[in-house]
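Just dropping this structure here.
Here the complex is missing a single protein chain, while all its other protein chains stay put.
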Amino acid sequence: MLETRSLAARRGFATLFQGLGFALAAGEALVVSGPNGCGKTTLLRMLAGLSAPAEGEICWDGASVRPFDAKLREAVAFNGHLPALKDELTAFENLAAWTTLENERADAQAIDRALADVALARRARIPARALSQGQRRRIGLARLSLSRRRLWILDEPLTALDSDGVEVLETLLAAHLEGGGLVVAASHQALPVPTANLRPLDLATVPGGSHG
Amino acid sequence: MLETRSLAARRGFATLFQGLGFALAAGEALVVSGPNGCGKTTLLRMLAGLSAPAEGEICWDGASVRPFDAKLREAVAFNGHLPALKDELTAFENLAAWTTLENERADAQAIDRALADVALARRARIPARALSQGQRRRIGLARLSLSRRRLWILDEPLTALDSDGVEVLETLLAAHLEGGGLVVAASHQALPVPTANLRPLDLATVPGGSHG
Amino acid sequence: MIVNWYRYSSPISFYPLAGRLARVFGVLAVVFTLAGLYIGLIVAPTDATQGDAYRIIFLHVPTAWMAMFIYLVMAFWSALALGFNTRLSAMMAQALAPTGALMAALALWSGAFWGRPTWGTYWAWDARMTSTLILLFLYLGIIALRNAIDDPRRADRACALLALVGAVNVPIIYFSVQWWNTLHQGSSISLTAAPKMAMTMLEGLLVMTAGVWSYCIAVTLARVRAIIVERERGAGWVASLIAPQGAR
Amino acid sequence: MSPTAVPQPDAASVSAAFAWALGRDLRIALRSKAELGVQLMFYVIVVSLFPLASSPSREVLATLGPGVLWTAALLASLLSLPRLFAADFGDGTLEQIALSPRPLPALVSGKMAAHWLTTGLPVAVLAPLLGEQYAMDGTELWILAAALLLGTPILSLLGAIGATLTLGARGGGSLLALLVLPLYAPVLIFGAGAVDAVRSGLSAGPQLSLLAAGLLLALVGTPFAVAAAVRIALD
Partner (left out) sequence: MSPTAVPQPDAASVSAAFAWALGRDLRIALRSKAELGVQLMFYVIVVSLFPLASSPSREVLATLGPGVLWTAALLASLLSLPRLFAADFGDGTLEQIALSPRPLPALVSGKMAAHWLTTGLPVAVLAPLLGEQYAMDGTELWILAAALLLGTPILSLLGAIGATLTLGARGGGSLLALLVLPLYAPVLIFGAGAVDAVRSGLSAGPQLSLLAAGLLLALVGTPFAVAAAVRIALD
């Protein structure tokens, strides 16, 4: 499904990694780890189609894809460092806007249910500005639960989540992988993914890196 | 040193907590935990003197303090969710600006040493915009290492840190507590604080909360 | 043929070629400019109506032409850079911008000083002047945009896009002001009409144009070499290039 | 593309994408009414400044009118441009928009339309009222309004190019102005020229048609330029 060949990333005059190749099949989760600044976020953004690799290529469904490839855009759900929340809008409005943007057909009830699943039912109608850090991240989880995208790209999905939140994420990930979805995630902690589906990738061991 | 009496926080029509009282002595670390949205950040901002409690009072060095109290401002180092980094400035410049603002007398060498301690020596001279998430948090650690403030208030200090980063934080906290400093931190994970100094506070068990 | 183009579209093989060409055009620039100045200032007779003021033409017209022409060339390289993502074409565009800005500034400056004795004013809002001014602003905008973006790859593409948008805009401005107000004189050199100028003046003009042209080429190539070294200093071949020179 | 390729954006998906972005931006804009107020206040202050400050004669005022009203419209547009994309860029919305399967040019067009509706349109509506101050008569005011209605969308469109190009660049406001103002020049010339033409007894037809042609050109071209600039900014 998702495959890379001799991928390299450069920033400034530093090579973050090079010669990176892996293949990820349906139902598998690639969990990227490595020290701060080793290029996890950079890799995830390349895989999402947001930036072009310095070298190498990325293949999705067997076809080589360039940044913002239409087929990749149909398949990817990207949760990065930035929350993509509009402070002026409520949690409900934010979620509704996202699902419409993704072309999912989610009605108000489905959205309310998704918000209740992440324990935001009682905070669904106040401006997102007023929400706590973890509650903001939970809106991102609610979005994933509504999404039917096949490839989830998650950058440090555990940030600011309490133990309940981690459980919600665990359920989501399990269901997604079960259904043949793919996950690429970067994290400094262990991610709640069934070991059978886990494909760990330690970027620190990939050649080319000169960090710090 | 730091004491609160029947502290209460309200947001909108919700009471986050009330009747919160604790006393923290020199060399102790209060680690606040609790589910998302229970009011950890709200509490920390009150203790830092950024916002006024709905009820109750906060005492520092025996005197009741109001928001932005001059004596509290002399004593507090606050590391919140926001990094307070200027993207245009380099890590070095950001750190230099902070220490001057805090009235610390840090020379260029001390700053460079602090940056080296958090493994940012080689990234000290590029704009902070280009740094990775964890590298940005590490600048905050470097700042703490230069600070001679007595009360550190840290909101989720582990966010985005790799294991090396956590070690750096551990060393900093140990040294600070050793020297009679106080720490108030909110976190969803266990903080690397010597158990002898640890005063856990689970906000979920404080009355008044009605979360979710 | 195609092989050749590919060969020179990589900075590594272009670098030495650019060095040789820059030297040749540098010499040509000096020769042509000296000859042009000789014709313009000494050989050409004083004008009956304008006196010696008209001699500004030998600076004014070549620089005005180059200001416009360089923009076209820059837009061409920008289009290549955007379309094919080639590093060298973006570097060419980057190298052209300061020279283009200089030419536009010289045309404006010489024009303004010509306007004083002839029209009695330094400035009027006319088609050529306005579009030259806007051209200068576009050049400066492109330079400023590049300075404001940290990542050179991103700067390349952003500037290329701006150059292309500007390329659509300049002709529009030209015609918009022309329909609205005209003071500046029209083209006096054309292939269809009989020459209106004295022969020596035309000669001087053409020689000066060749001089300015050569100067632009030489300076641009020298600048592109500097850009290559700056941008690719991480690459091995540049390091080996700089080391022996530094040792000398 | 292979036969199983994603369908090319059809009219329905284009207009859905446009409506999505437009609705969202309008909703956000209307939540912060103060910003709209500041915009309009700026326009009124700038336009009223000349008659107030220099109390010129009627003829002078009449000469000044179109130029002042147009320049003020242009500056009002400029004033709000930095916020058009910067907020979305800063909070990650732009990433999501660019990664959406919906056609990016349509999405950014929706944003530009929202910008025009909240800055250009109010100015075009206000201008005839303010034009009274400048001793402009009925026909002139109509022509002015028509020219502004045709011209201000061009300002929003061209401005959006500058706004996206400066994303993530140092120096924000004035850099943006430097990039955009040269592009604004033709609009200003034709726009102010339209009223001048009627005033000198000519028809404003040519200027208005040129503005309309410019608007068409901008409508066709800018969405793609802006979409390209968004992708460059995210890289």
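Labels A, B, C and D are assigned to the chains in the order they are written; within every chain, residues are numbered from 1.
Just so we're on the same page, a contact is a pair of C-beta atoms (placed from the backbone, for glycine too) under 8 Å apart; a residue touches a chain by one contact, two chains touch by 3 or more.
Small disclaimer: the values here were computed from a predicted structure and weren't measured.
Residue D:A185 is the one among D:A185, D:V198, D:L215 or D:A228 that touches the chain not shown. When the full complex is taken into account, the listed residue touching the unshown chain is B:L85, out of B:L85, B:A106 or B:A186.
Here the missing chain is touched by one residue of D:S13, D:T71 or D:Q133, and it is D:T71.
Contact between chain B and the absent chain runs through residues 48-52, 63, 67-68, 70-71, 73-74, 76, 78, 80-89, 93, 97-98, 100-103.
By the touch rule set out above, chain D reaches the unshown chain at residues 32-35, 37-38, 41-42, 45-46, 48-50, 52-56, 60, 63-64, 66-68, 70-72, 74-75, 78-79, 82, 90, 170-175, 177-178, 181-182, 185, 188-189, 191-192, 196. Of the residues in chain C, those that touch the hidden partner chain are 123, 125, 130, 133, 137, 140, 143-144, 147-148, 180-181.
In this text, only the chains that are shown with their structure count from here on.
In terms of C-beta pairs in contact, the better-connected of the chain pairs B-C and C-D is C-D. If each chain is reduced to the centroid of its CA atoms, chain B and chain C end up 57 Å from each other.
Per-chain CA centroids place chain C at a distance of 32 Å from chain D. Shared contact sites, meaning residues of chain A that touch two or more other chains, fall at 81. Looking at chain C, one finds that residues 150 touch two or more other chains.
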